[in-house]
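Note that one protein chain is taken out, while the other chains of the complex remain in position.
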Amino acid sequence: MFDIRTLLVLIPVLPLLAAAVTGFFGPRFLRKNSHWPCIVAVASSCVLAFLVLGKVAHAEAPLIERYYTWMQTGSLDIGLTLRADGLTALMLITITFVGSWIAIFAVGYMSHEREHEAGYARFFAAVALFVFSMTLLVLGDNYLVMFAGWEGVGLCSYLLIGFWFQKPSAAAAARKAFLVTRLGDAGMMLGILLLWAGYQYAHPQTTASGINFETAFTWASSTLPDDTDTQLFFGTVALLLLCGAVGKSAQIPLYVWLPDAMEGPTPVSALIHAATMVTAGVYLVARSMPIFHAAPPAVLLTVASIGAATALLAALIALTQHDLKRVLAYSTISQIGYMFLALGCATTDGLVLLAVTAAIFHLFTHAFFKALLFLSAGSVMHAMGNVIDMRRFSGLRTVLPTTHWTFLCGAAALAGVPLLSGFWSKDEILGAALEASHHAYGNVYMVLFISGLVTAGLTAFYTFRAYFLTFWGEVKVPPEAGHHVHESPPVMTVPLMVLAVGAVGLGIVVQPFTHWFGHLLEHHWLNSSFGGTIQPAPHGFNIPLMAGSSLFALGGVGLAWLMYVRSPALPGKLAGTMQGLYQLSLNKFHVDELYYVFFVGPATLFAGICQAIDFLVDSVVDLVGQLPGLLGKLVRPIQNGLVQFYALAMILGLTVFLSALVLRMAK
Amino acid sequence: MLMLPSSIMGVSPLLWPIGPCLLLGLIAVILLLPRPSALPQWYGAAFSAAALLLGGATLVRVGGWSPEGVLFYAFSGIAVVSGGVLITQRNPARAALAFALVVLSTCGLFLLQAASFLMAATIITYAGAIIVTFLFILMLAQQRGASDADLRSREPFLAATAGFVLLGALLYVLFVTYRNPESEVVLAALDAHLAPAVKAVEKPAADDQVVKALDWGKFFEEAPQVVPEGTPEPRLAALRQSFQNIEGDRWFNVQLQSANEQAKFIRETVAEMHQAVHVARHSLGDLQPQGQRLSEFSGTKPSAMPKFDALGQGPMPAENVAHLGRSLFTDYLLAVEMGGTLLLVATIGAIAIAHRKNS
Partner (left out) sequence: MLSNYLIVGAILFALGLIGFLTRRNLIIMFLCAEMMLQGVALNLVAFARHRGNLQGQSFTLFIVTVAACEAAIALALILVLYRSSGSLDVSLWQEMREPDQDATLDEEPLPPPLPEEPLPRLTPAGREPRQPEETSHV
């Protein structure tokens, strides 16, 4: 139907058009129908994304189309180039498919906003703009285009977290998210520039640019094993890129923005802060895997350690939170930590495909079940009158039957209950970690593997803690909900059901038996990125590992049932006996406070000093600025408004000038 | 016309004759400009009469009494006097009539300069249309004659000084260019040098008599010496150069030939030199654009030197309108179209501006 050139450019452009139309005409003309452009565009992009997947599956090489020369100076030649390979196609489908259903859900969820239409249009314009930026991010064929999309999603995240900007906490959360991710972005920018400059340095005669994926990856994968200088260079680039990934994907130490980001509307939390944008860091590392692979193994170990530590820490914090959305937010951080753990396991040639497949597979399934969980939480919020504290409601399974079932599906998938999608992807990650422990830094990887296993158990526990607290026990409804608590309308429940089906069944369909995922990445990503230099190791089921992880998951679920259904007094007693640990977890290990003391405080002090210096400089500049004013006061009476006086002044000037000329002539 | 004492003239034309005329004119204008506490008008009138007489005698050079000279004096005198009346008259209606006189006398000057069509066009446009419309506005706005504002001037001293200093600069440049005493001395010396030769050549005489009438070798040799070397005036420098060529190259060859040939050469060369001096006298200060591609539709090409008559004027066609038309519709076709468009736009603009809007 479409050639690939049109297809690729349409995927980002349709949402962009929708954003423009909604942004410019929404508040005035579309009003209560402002959601239509966004939904239509994102759904069309989804269809196109499936077409792209089809084309990619039949193509020999990655599909690369150059549309426009962005900048060209000297050896710097950056094109607006889009690229589609297996990785991109999977990301596109995740983004647009989940995005479409979330956009539909938002029509119901944002129904209060329809009353004042400007906000309604603003919401959908920002969502469409987000889909544009995100698709551009995954489609870009060089780091600069990717960075443009990267910053675009950051902007949309800022706009949507601060959607209710009248609330001071929302405005502060938006600012925090933007600034914290900016910290990482600065490192990423440095990494991109370093890559470009380094390529210029190593290849002085070339006209190619090091920030193009092809060029950089070919160089990286042709690095010789004994070329330590180049390896160190790639290590530096990889660490700088990792800064960006850590910031955007909310990993230690930059994860603090994500829990606060829950101030945004829940569909936004589902789309941006669970399913898509926060996984951009995972995509970045997966995409740059040749560079990470060319770097010394310690770099990948860093990735894996960050991931495992984040996963464990976030899971521990999630154990005690009372806010349903916050539990899910910490869970997101934890799950992304899992993905980083998987990516960090690509220490040998044979493990690369295994690790990346595991990470992207988990990204894929996580997008479904986490979006589902957030949307279900949103549905609960909708019914409870925006109350989200789990201590204030319970026993909702009779009140909100559909939401209850879909939440249960998501929770089971997240917990890793056997045969659901989360089980398979988590299992792949643990398998990859276990494989990595047979190679370099094996002992460390063994520790990471065990912590991953523990995290799996914790995940199951906190997920089902939230589930039991919300849906079981006696029926309790907060007064904000009103008298007639009712299930959400179909526009909200249908997306829930669709995503629930995905969360339950998608995992088993696409990977463990059919290996669609692995084959797609192997044939359409691995060879093109590494130039065919590495062969994937054969991989089969690890039955003992599966059994072990199932045991941890089911154990966590059982413990949650024991503590919150069977004997609800137990958690209180337990918290009493382990007061210190409980408080530590409840207060998020005081990380925010630590950051405040060690980073924000000095920064404030420094800003104060700068302000004082600025005041000094300003005073001097102002003093100089006063001089023309004084001079002006002196000659001001010349401006008396009389036309003839002005003409006289002109003629006098002309006279003086001419007289000078004539007198010079006379000499 | 006063004979100028060469000692004064040598200093600077600003001291004589421009300076005194302008000083008198400045005093006259300052005295005559409307002010609440003005001296009686006849003081100013006396000064202006003195300035006019002195200026007419010293600034203008007609060169003997001729109908053109008389008409020039008449028209320019009326133009300047009514210009003065225009700027000093307190009653705006009378000022407008004085302007009409300025226009009419300027048109007389146009006619003297062979611009008959322009004369007609200017009279019709200015005297016929503009003045009448202005008088109409005056009648509408200011029916009581001079208003308070008409009895005052803004900065009369400064403005008059500025205007006269500007005029002095202009006149100085004109004098230095066209009446430069040094150039005139050189030209007179050239005339004196050429006079016997012209006389010898003009006489109908046999060829050998012509050859013997003067020491031609000395004549040709001395001719370039008359023009001082390094003269700043480019025309005179060119003249010197051409005389040097005659002496150096041509006369040397002719000397050895027969008397007939020599006489023929002498006649031609003397006539040529005579003409060259004539042209140089009348083209002092002329700028000469270079280039071959200049149009001939408007008369003599700007890059070519016209054939000056005795008064120093180029040939002008008698059919002024026909030739002006040819010039306008060839060289200036685009400008004519633009001018027409401008008129249309101005008409629309004037209507739009002056239209009384219903409040």
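Letters A and B mark the chains in the order given here, with residues in each chain numbered from 1 onward.
Definition applied: a contact is a pair of C-beta atoms (placed from the backbone, for glycine too) under 8 Å apart; a residue touches a chain by one contact, two chains touch by 3 or more.
All figures in this text were calculated on a predicted structure; none of them were measured in a lab.
Screening B:L23, B:L138 or B:L214 for touch with the missing chain picks out B:L138. Residue B:L86 is the one among B:L23, B:A49, B:L86 or B:L214 that touches the chain missing from this view. For the chain missing from the display, the contacting residue among B:F110, B:F219 or B:F243 is B:F110, taking the whole complex into account.
From the options B:L15, B:L39, B:A149 or B:A188, the residue with contact to the chain not on display is B:A149. Residue in contact with the omitted chain (choice from B:G44, B:G163 or B:P224): B:G163.
Touching the omitted chain from subunit B are residues 29, 33-37, 59-63, 72, 76, 79-80, 83-84, 86-87, 92, 95-96, 99, 102-103, 106, 109-110, 113-115, 117-118, 121-122, 125-126, 129-130, 133-134, 137-138, 140-142, 147-156, 159-160, 162-164, 166-167, 170-171, 174-175, 178-179, 282, 286, 298-302, 306-307, 311-316, 320, 323-324, 327-328, 331-332, 335, 339, 342-343, 345-347, 349-351, 353-354, 356. Taking the whole complex into account, subunit A touches the unshown chain at residues 636-637, 639-644, 647-648, 651.
Operating definition for what follows: only the chains that are shown with their structure count from here on.
If you check the complex, the residues on subunit A that touch subunit B are 642, 644-645, 648, 651-652, 654-655, 658-659, 661-662, 665-666. Within the complex formed with subunit A, the residues of subunit B that make contact are 12, 14, 154-155, 158-159, 162-163, 165-166, 169, 172-173, 176.
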